[in-house]
Every structure is written in structure tokens, then in C-alpha cells.
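With one protein chain removed, the remaining protein chains of the complex are shown where they sit.
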Amino acid sequence: MESIIEQLINGLRSGSIYALIALGYTMVYGIAKMINFAHGDIIMVGAYTLYVATAGLNIPVIPAVLLTIVVCAVLGIIIEKVAYKPLRKAPALAVLITAIGMSFLLQSIALLIFNANPITFESIIKLKSVKIGGVTISGVTIVTLAVTLICMVALTLFITKTKAGSAMRAVSEDRAAAELMGVNVNKTISMTFAIGSALAAVAGIMFVCQYQSIKPTLGALPGIKAFVAAVLGGIGSVPGAMLGGMLLGIIESVSKAYISTELADAIVFGVLVLVLLVKPSGLLGKNRIEKV
Amino acid sequence: MNKGIKGNIRNRNNLINKKNIITLAVIIAVYIACVILVDGGILNRQAKSLLVPMGINIILAVSLNLTTGFLGELSLGHAGFMAIGAYTGAIFTLHANMPEAVEFLIGIILGGVVAAIFGVLIGVPVLRLKGDYLAIVTLGFGEIIRSLVNFMGITGGAMGLKQIPRYSNYTWAYVIMIITLLCITNLVNSRYGRAIKAIRDNYIAAESIGIKVSRYKIMAFVIAAFFAGVAGVLYGHHLSIVKPGDFDYNKSIEILVIVVLGGMGSIRGSVIAAVILTILPEMLRAADDFRMLLYAVVLIAMMLFNSSGFRARLEESGKLPKIPLLASKGK
Amino acid sequence: MALLEVKNLGISFGGLRAVDNVNLNIDKGQLYGLIGPNGAGKTTIFNLLTGVYRPTDGTIKIDGVNIVGKSPSEICQAGIARTFQNIRLFKKMSVLDNVKTALHNQMKYPLVTSFIRLPGYFKAEKEMNEKAMEILKVFDLDGQADYLASNLPYGKQRKLEIARGLATNPKLLLLDEPAAGMNPNETAELMETIRLVRDHYQITILLIEHDMKLVTGICEKLLVLNFGTELAAGTPEEVLNNPEVITAYLGE
Amino acid sequence: MAMLTIKDLEVYYGIIQAIKGISFEVKEGEVIALIGANGAGKTTILHTITGLIAAKSGSIQFEGNDLTKIPAHSIVSLGMAHVPEGRRIFAELTVLENLKMGAYTRKDKKEIEDTIEKVYKRFPRLNERKNQIAGTLSGGEQQMLAMGRALMSHPRIILMDEPSMGLSPLFVSEIFDIIKEISESGTTVLLVEQNAKKALSIANRAYVLETGKIVLEGDAKELMNNDSVKKAYLGE
Partner (left out) sequence: GCGKKETGSSTEFLIGGLGPLTGQAASYGVSVKQGAEVAIEEINKAGGVKVGDSSLQLKLDFADDEASGDTAMSAYNSLMDKGIQALLGTVTSGAGLAIAEQTNADGIFQITPSGSAQDLTAYDNAYRLCFTDPVQGVTMADYAVKDLGLTKIAVIYNNSDEYSTGVMKAFADQVAKDGGEIVASEAFEKDAVDFTTQLTTIKGTDAQIIFVPAYYQDAAYITTQAAELGMNLPFIGSDGWDGVLAKVVDPKVLEGATFLSPFYATDTDPKIQAFTTAYKEKYDAVPDQFAADGYDSVYVIKAALEKAGSTKSEDLIKAMTEIQVSGLTGDVTFTADGEPNKGVKFVKIVNGEYTSLTK
């Protein structure tokens, strides 16, 4: 019994990180209608930025975190301007490929600057782990969960309740019509990428605190996993991303623990396929009926 | 009237016509050129060693174009089918004891067929999904296949299969590539191809004129899987070793990049892009540390050049000759 | 016996009863009109007839065969073709190919034949080209056979949709607002074409239209729908002088 | 001086010239009709005015501003609204959210609430359906929503692109009554219509467009009696 709970907590450990990354993914997808494959690599940039800021420049923790967020947000805006904006009228797949190219680019820049050797990083979160019964939850996991939850709620409120949020939704549906309403489409999309990338920065920070190591390819796999999480929860849905991320972590952990460590990935994807076959737009995704 | 407005030209109504004869002549000429280049010692080793991968990449790209370009469904699991073909073919030739050509031919067909069977198994449930959901699930299936291959005994697990006979040479690759090109071009310009394209353009309308959407979706998916399997067999017998890691989603993405760069729904574009993207990383070898960086930059630049309307503007203003290559056939 | 027999047809979307207890009998060769205010459920009836939506209740029979529960493609093969209120062409295909695609179930050849282009391929394709060109000619589209469908002007796109529907060799052709966005001259021309299609191909036509000139000009019978239910039915004169129809739909 | 002055406008789609040197003006308080066959370029003109398409040459003066130099999203706050062809409502937003988007550039919450009430009064159907997802509205309902949304910005001039398309006869009359009302309440109207008869009947002046050029212009009542207009556009 205790071990089941322990394994669930292990699931939450990676799940909360997936959830955090998935939030940014889903947000950018929902508004800009593109799979930003470079999202995982912005996480990596965030991780290195934090490292340089704290270990290299000796900036205190809180300003360093803020700096990391700002750097990633600006990077997100720049990437959008340079690589995606010229393709607004191109087919969605063209943008997808450019995003893949962007992902390669960020990785190879990081490789040139920091080389392939992983850098060890000491967590900036000093919260002690908590023992409940016989079960331990690490401080970083608790903070990650809290941060993810806060981000999710804030993002949901932002998108549904604020004017900028409605503008984003309008832009996601019909850019020209949104312009006619007076929405500055470029600015709105920039803002979307800024927020998405800021979320990636936060994810990057939590990631290095959790795993204490940084390398140029660190964002690739979590990026893919988070994308899966976003789809599982219903891509475009903010609470869905959170739910999907948590579930993904837990499914992974439970199948590794009780079925097979070797087939865990296959099981995870198997579950995803099953979910989508029953609910084709993910757990919390809106099932759209096309009006004929 | 402006030329650009015209659609594709009507099908020729006879087997023997000017276009087909020219095509045949080109096919033979290219092969002879290959023979001269390779056996005449004109190409260096590096270039020679790229011929087979080039052929394999063309087969992969053209077959993926069927699902992605013509059917309009984004598939990120093409490498999974390639893996099935590669393993099936390798296991067969490793165990069979027949003359080389016979053994290899059977291996190729077997690899394609088994991949196609998986295409059905996967396609039937999955093709009910749309767009990005389909993409992620195909990616998932690619990974499941990789996982299973890694897990099974007969496939050699993580260590893979070794000492697969090195049967693939440029003749095999070329002939199979041509067969693939012909089959898929012919398919696309037939009633089956029209049904597939109609589904892409508007599946509701396609249904309304009596096309069974799921049947044709699966048909396209399965045919693509078959050729991916065939390419996998060639791949295994080119490297003489196959490992699960060779067929992860990065490989699928690599193929997708070729298809998109070449132009969705453009077979010629796929061929040209496959050639360019096979050679490009090797050309960049001289750049040492900056190789991946340059590759990424070139990739982004090509996409921007091709799809941002920049090229269209240049072509219109007459500053750039109209290149039929890398057609940006998208919206 | 009527070609199309619809009994007690109904469908709900959530709480909204979009179509309720509609009965409709159309004889072979008839040119029938379906009119009614916006949101009355006309398009929804088309969607029910063609299997896009599944009715919550009622039966639909074509030539005596019940088609409720069949898929859109099966229904097409049973003899119903349609056009859409918001045009749905195969935009990236040529005008000719749009029509040839609709000949899909009539001139067949096996997959292998298409792969290696056996003689059967050339024979069937030739027939298809001829048949498609013949239909295009009716709509004065033969000159633009090689154009991409998306490059046709709006009016011609509407016509191409009709041509495509016709190519499936239907018994019943459903037209959803064929004259929308056309000016009076274009509408007049369209009326001619519709009549000609009916006579030449000897099919039955059911159309939705808000343009009263077209409706009174070519429809032999009308059904008026309001809030998903029948408001009136009969000949155009009867219906259009019905005071209820006037208040609900026509205005004075 | 005219409220909106268009001079020598030329617009291209790629290499295809859609508008071939057009000049016209709209004075404050007028209802101006633009009529012409399919593909004549009516929609293109409206799109160019509100900045969705860039003009190749020519100028568009609106109360002292050159609209060709102003980004599309800034135009609505100058007092110009556009009811686009095909309605272009936000299909996944609710009816109410669509209306609120119409008031995007306005700040005063109270005033926005009042305007919503006014729009509901004009289109009671929208009030009934205010929480429905807009994409599932019928064609006519969507048209009402598009007009209501445009009115939300309190425009001084409103451009309408085929507002009667796909509407029932009763509703066509109603829409034209509404347009008249809008005009009477002081809003200038630039109306693009296939339904030339109705359009001319409520317009002050009209321009007739053929393949990107203005071929006729003048008083609406006079044009209605013009033989070539009668033949080409009124179907008489």
C-alpha cells in the first residue's frame, strides 16, 4: 500500500514537470495554432540562463529567476518574429518544420557555447522534503506542483476573463476578423509566445531544480512528453494540459512499477491511443461538431 | 489567362505517348549516369556511399507524401513502418538460405507486406482522429513499435540485428525507387488518388459523393506503410545492422522535413528535397563544430524562402526563373 | 409511389429541437422547394437526408429503401446527391477532377490496374473524361476544365458543385441555396440550367432557396418550414399567399 | 468635405489586378451602394479600406487620415466598422463574447453594457441565444451577430458586405430596414450588395463596378431607372 502511494508520488514528480511544460505548449498551440517544436528547447535555454545567472554572474536567486523568465520571453518573441511570422500565410506544416529547424538551432547554439558535457546544477529550492506517514515528497516536487497549479489558474483566468485573453481567442479563430475589431494581431501573437516561453522558462527552472543537471538536449524528450500530455488532456485546453501532464507522469510510473520497465513507453502511448479513441479530442478538449 | 491559374493537365489516354517515352528515357539515362559515375571512379567514396541512402530517402519521402501531402494527414510515425520492414527483411535474409537476389527480393516484399499489415492494424483505429491528434498518435505508434522491437528476443533487443548481408546497392535502390515513384504517381492520378485527394480537400463533400472516407484513408496509409517497409529492408541491408534507436521519432521527423520542404503533394519536390537533404549534412561536414548549426540555419532559411511568399514575389517580378522544384503547393 | 418519403423526421441538438415531425413526399421528376426563415431547419433536413446527421426520430425512404442510419457515402450510392450552403469543392483539384471524382462509383477499375496502368485504366479514364466533360458542358464549365476549382469565380463554383453532385448519377439532387450571392441575371441563368438538368437527366430536385423569383419560377411544389416544423405545403401560389407564410417568412 | 475619399485605387492579388484605378467618395450621413457582378471587386475595395489588403497605389482618406498608411487594427478606433463578407464571426466564442469583441477598442464598461442592450433590442434573437456558441447559429442568425458586433464599436461609418446574402425575404427587408435605421441614427453606410434593387432603394448614391472599374455612378433613384443597370443588375 505504502509503495503504491510512493509510486504515485514518483509519478507526480515527473508529472508536475510535464504539466508545467504542457501548459506552455497548449497555450501557444491554442492561440497560434501551431505545434511549437522548439518549446522544449526554450526550457533548455531557461535552464542555462539560470545557471549562468546564478553560478556565472552570482546574481541572487529571485532576480536570477526573473531574469531567466524575461530572457526566455524575449527569445520566444524573437523566434516568432524571425521564423514564424513570415510564414503566417503558409501551410501549417511549413511552420512545423521551421519550428523543428529552430529546435535544432537552439540546441546547436547551446552545444557550441556550453559543449555537450552536462553541467551539474545545485537546486535553488531549499525547501526540505516532507514526510507524511512513511512517504516522502521532495520539496522541489511540492514547489513544482504549486507553481503549476498557480500558472494553470492564472492562465485560465487570463484567457477567459481578460480583454487580452479574448483578443487571443479571437486571433486564434480568425485573424482578419480580429483585426477588424481593433485587435493588433502581431502584438497578440507576440504576447502569446512571450507567455508561452515564460512558462517554458519556469518549467526549465523547475526541471533543473528537480534533476540538477543541464545539457543542450535536455528539453527534447520532456518537450515531446509534454506534447503528448497536452494532447492527452485535450490540446488547447489549459486545465487539460495540467491534467494530462499529471496523468502521464502517474501512468508512466505505475506501468514501470507494476507492469514492465521495458514496455513503459509503449504502455503510455497505448493509454493515449485508447483515450483518444474514446474521446477523440482528449480528456478535456472540446469536441467540435462541424456545422455543415 | 494567367498560367498559374491552371490546374494539372488532363491524363493522357494512352500508354505510349510522348510524356511516358521521355520519362522512360530519363529513367534509363539517370541509371547509366550512375553506372558511369560509380564504376568509372568519378565519384569519390563519400558521394558513392550516399547513393543508396538517397534512394531510400526518396522512397520514404514519396511514400510519406501519400499520407501527408495527398491524404492530408500528418503522420509522425513513418519510421515505425520502416523499422518493421527493416527487421522483417533482416530476420528473413539472416535465416533464409537462398541465392542472394531471390532472398533479397523476397525479403523486400515481405518487409513491405508486414509493414502494410501493421499499417492496417494501426490505421483502422487511428484514422478516425484528425489533424494534430492523429500526428501525436502516429508518433506514439512509432514509439510503441520501437519499444516492442527493443523488447523482443528475435530482434536482438537494444543491440539490434547484426551482420545482415549487405545486399543493397545502387542498382537495387534505384530500381525500387523507380517502382515506388511509378506506383505512387500512377496511383495519385487514378480514381483512387482522386478519392484520396478529395478527402484531403473536403472530407464531408467526399462522403457526399459516395467515397468511403475511412477505406481510402486506410488505403493510403497502408500503401505508404508498405513502401516505408520496403525502404526499411533496403536500409537494413545497406548498413548490415539495425537497432531500435535508428527508428525513433527523429527519423520520422527527418522524413517529414523532406516532404514539407519538397512541397506537400509534389512527388517531384519530394525527390529533389530528398536528394538535397541527403547531401546537405555531408556537404556541411567541412564546417566541423558548426555543422548542426548550419544545417538548422539552412533548413529554416529554405522554409522561409519557399513558403513566405518571398519566392513567389521574386518569380513574379521575373528576378528568379520559375523553378518547378520544391514547389510550394500548399494553400 | 413517391421517390422520397420522409415521415416524422426530427432531430435535437442538446435542448434545441431543430427539426420536428416533418413529413415530405416527393414524386419522381418533381422540382420541389424547401423554404422558411433562417434557422428554420432547412439545411438540417438536408443533413438528415444525406446522413451527415442521424435523426433522433422518423424514417427516410428513397425508392422504398430506408436510409436512416446509413453513412453519407452509402446514401449517395442509394441515389441522393447534394450541394452545400457554404461551398465545399475539392479546392486543390482541377475542375475536371472534381467531376471525375464524383464518377468514382460508376467507372471502376481495380487498384492494381491503377498502379501499373493496365489497359483498363486508360479505358475507364477515357470514359470518365468524356462523361465529365459532357456534364461540364451543361454548366458551361468545359472551357475551364483545367482550372483549379478554387480559382473559379464564385458563381461558377456553385455551378461546379451542382455538376459534381449530378455526376454521382443521383435519383434525387438536393441544392442548398444555389442562387445565394448571385445577381438577378445570374439567377435567371441558373434557373434555366436547373430546369434543363431535371429534364435532360430525368432526376428529381429538392432545393432550398431564399430568392422568391427562383422559387416561384421553377418549383412545382413547396414546403415551408418554421422553427423546425411544417408551416405550409402545396403549390407556390397556395403557399405564398398563405397569410402565415407571409408573416413568418415573406413579409408584405 | 467628404468623409471618405478614395482616389485612384489599384489593388493586386499577386499579379492579378483586381481593382484598376477607382475613385469615389462617401459624404457624412450618406448611404452609398456599391453594386456589381460576381468578382467585380466589391469585397476587395472594402478589404482595402479597412486595411486587410494593401493597396498597390492610390489613397484612402478618412476624415484627414490616410487609411493606406494605418494598420488594420487601428482603423476601428477611428470610427469605422466593417461587416465582412461571409460574416466572419468568431465561431467558437459565444454570441455575447462575439459582441464584446466588437467593443474591443472601447474602454467604458457601462457604455458597453448599454450598447449590448441596444443591440439585443435590435436583434432579439441574439438575446435568446447569447450563450450559444456562435458557430452553430443558422446563417441568418450569424448575419445578425455580425451586424450587432460591428455596431458595438459605435462606428460613424459602417461598411457592409452583402448583408442580405442567404437571408429569408422577410429578413432581407428587415435587414434593409435596420440599415436605414442605422443610417437615420447618423451613421454613414457604405453598402455592397448583390440585391441591387433593395440596395438602390435605400441608398442616396451608388457606384456600379465592373471588373475592377467604376462604370457608372450617380443618384440611386436615377440609376434604378437606367436601362443598362436595369438589364444587368435588376433582372428586368
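Lettered A, B, C and D in written order, each chain numbered from 1.
Just so it is clear, a residue touches a chain if its C-beta (ideal position, glycine included) is under 8 Å from a C-beta of that chain, and two chains touch if they have at least 3 such contacts.
Keep in mind that this is a model prediction, so the values were computed, not measured.
In the full assembly, the chain not pictured is in contact with A, B, by the touch criterion defined above.
When the omitted chain is restored, the residue from A:Pro91, A:Pro118 or A:Gly165 that touches it is A:Pro118.
Remark: the omitted chain is touched by one listed residue; of B:Gly210, B:Pro244 or B:Gly262 this is B:Pro244. The chain not shown here touches subunit A at positions 3, 6-7, 10-11, 13-14, 108, 111, 115-118, 120-123, 129, 136, 138, 211-213, 215, 217-218, 220-222, 252-253, 256-257, 261-262, 264-265. The omitted chain makes contact with subunit B at the following residues, 44-46, 48-50, 53, 150-151, 157-160, 162-163, 166, 235, 238-241, 243-246, 281-282, 285-289, 291-292.
Everything that follows uses one rule, which is that only the chains that are shown with their structure count from here on.
Ranked by separation of Cα centres from subunit A, the top chain is C. Averaged C-alpha coordinates give centres for subunit A and subunit D that are 43 Å from one another.
Taking each chain's centre as the mean of its C-alpha atoms, subunit A lies 31 Å from subunit B.
Each chain gets one centre point, the mean of its Cα atoms, and the points for subunit B and subunit C are 40 Å apart. Residue positions 43, 52, 84 of subunit C each touch two or more of the other chains. Contact with two or more other chains is made by residues 204 of subunit B.
Put simply, subunit D touches subunit A in their complex at residues 50-52, 71-77, 81-82, 84, 88-93, 97, 100-102, 104-105, 135-136, 149, 153. The touching residues of subunit C, when paired with subunit D in their complex, are 13, 35-40, 43, 85, 153-155, 177, 180-188, 210, 212-213, 248-251. The touching residues of subunit C, when paired with subunit B in their complex, are 50-52, 71-73, 76-77, 81-82, 84, 88-97, 100-105, 107-109, 111, 113-117, 119, 121-122, 124-126, 128-129, 145-149, 151, 164-165, 167-168.
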